[in-house]
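A short worksheet on the structure shown next.
For this depiction, one protein chain was excluded, whereas all remaining protein chains were kept in their positions.
Let's look at subunit A:
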Amino acid sequence: MAYEKVNELNLKETELCLGLPGRKEEVKEEQDVSCVRSNNKRQFEETRDEEESKPPTKTQIVGWPPVRSYRKNNSVSYVKVSMDGAPYLRKIDLKTYKNYPELLKALENMFKFTIGEYCEREGYKGSGFVPTYEDKDGDWMLVGDVPWDMFSSSCKRLRIMKGSEASALDSSSL
């Protein structure tokens, strides 16, 4: 009973959207949201169980399993970052960032551009730049869909897509 109640509360909170990095409210919401999060990859979104009565089978709970975060960093932290149109790649240490807003802000500074607003349903809107990453399985995913810890341990490289390619990713995932 109690578990479901908690679940309900948290699921409601997951409907909130992440905003631009730097905006305090959004950062706080992201922290709240991380309580219960779907770790389904974007392409499986349609099959996600919407029923709140069943305990979600594929959700990530904060602080579970109880392993301290420094132990979760088993992979090498430096990842290559490419931006469509930029002449050379950059490398960043994912471990220096604690959450998505910090990472996105760093990317914006590094490549001098603006990322649009993120929404779980529709991805990034507003600027034509879409941050994506290649995960352990070799799939290209949208940055921001999965909890930060999961992202930082499975991200192998980053690519900031722009223009037509970016919108193709958006529409194909829906």
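The rule is simple: contacts are C-beta pairs under 8 Å (C-beta built on N, C-alpha and C of every residue); 3 or more make two chains touch, one makes a residue touch a chain; residues count from 1.
Basically, contacts and distances are computed from a predicted model.
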item: Protein name (UniProt record) of the chain left out of view, among "Actin-depolymerizing factor homology domain", "Trafficking protein particle complex subunit", "Transport inhibitor response 1-like protein" or "Phospholipid-transporting ATPase"; value: "Transport inhibitor response 1-like protein"
item: Hidden partner interface residues of subunit A, rising order; value: 1-3, 5-6, 9, 28, 31-32, 34, 39, 55, 58, 60-72, 74, 76, 95, 150
